[in-house]
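A quick write-up on the structure given underneath.
Here the complex is missing one protein chain, while the rest keep their positions.
Now for chain A:
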Amino acid sequence: MKRRATILLGSAFVALAALAFASPRVVAADKIDPVADARAFENFFFQKFPNVKHEDFVNGPYSMNGDMKRQWQEKEEFPPYEFALDAGKEMFSTPFKNGKSYADCFPNGGIGIRQNYPYFDEKEGKVVTLELALNRCREANGEAPYSYVKDEMASLTAYMAFTSRGKPMDIKIPDDPRALAAFDNGKRYFYTRRGQMNFSCASCHVQSPGERIRAEILAPALGILNAMPIYRSEWSGMGTTSRRFITCNSQTRAVPLEPQADEYRDVEYFLSYVANGLPISGPGARP
């Protein structure tokens, strides 16, 4: 009888000890900590691909496959995004009908600022992406907004990215619970499975980078937006970050959200923040 009581008491003690150790972890997991999240995110990729130079992750599939990388490097001599870049530069410097220009809407005249987008606008209480800021600039100056997914918007963002090439991504999360909530919402969106294929963004870009999906090699999630916008051979043209999210959703058989939906803005915030310190490489070219 005594022995039984001792065993029961011992088991209860072990259970209580386990609970005591487990509880802080549960609390820690529920706390929004972007710094810890970014560190864990980076470490995951650095450990998974120890031979990839850290700054090379921004080159997506080319960082995962030597043959593809060589082909891409040769293609970069006459890059397919060059026309968009030229068009973007011209559009950027052409004044609106009211005489003002994009330069009047952005810090530093819009040059070399891509690495600071998206940012959290404390007045609005929401994430503002570069694409959104460009269209707001147009509307504020009496111009019609551009399509978020291609053509003019891709050209404009291509030029702005080009002026930031090599600058490290530098996304800030202000001390504002709404900014933390936006980051957390973006993280949730990134990991949430959707569509009939039951895929999340992470299914491809965390679990399987470097693997093939049909004929393509999947890019790592780390630094995936640093190369935006991109010329995709599959699209036979340029595409923005909005287009990339929409296409990813469609490929998993999920109905895409409207461009610049809160969820897309937040996931862009999350992915950009965890890539802080990695260089801007846009505009990019992808198969």
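Rule of thumb we're sticking to: a contact is a pair of C-beta atoms (placed from the backbone, for glycine too) under 8 Å apart; a residue touches a chain by one contact, two chains touch by 3 or more; residues count from 1.
One rule holds for everything that comes next: contacts and distances are computed from a predicted model.
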Identity of the absent chain, which is to be given by its UniProt protein name, from "Glutamate synthase family protein", "Multiple sugar transport system permease protein", "Cytochrome oxidase maturation protein, cbb3-type" or "SoxXA-binding protein SoxK": "SoxXA-binding protein SoxK"
Option touching the unshown chain, where A:32, A:103, A:180 or A:254 are the choices: A:254
Residue in contact with the excluded chain [from A:63, A:101 or A:200]: A:200
Positions on chain A contacted by the hidden chain, ascending: 29, 37, 40-41, 44, 187-188, 191-196, 198, 200, 202-203, 206-207, 250, 253-255, 257, 263
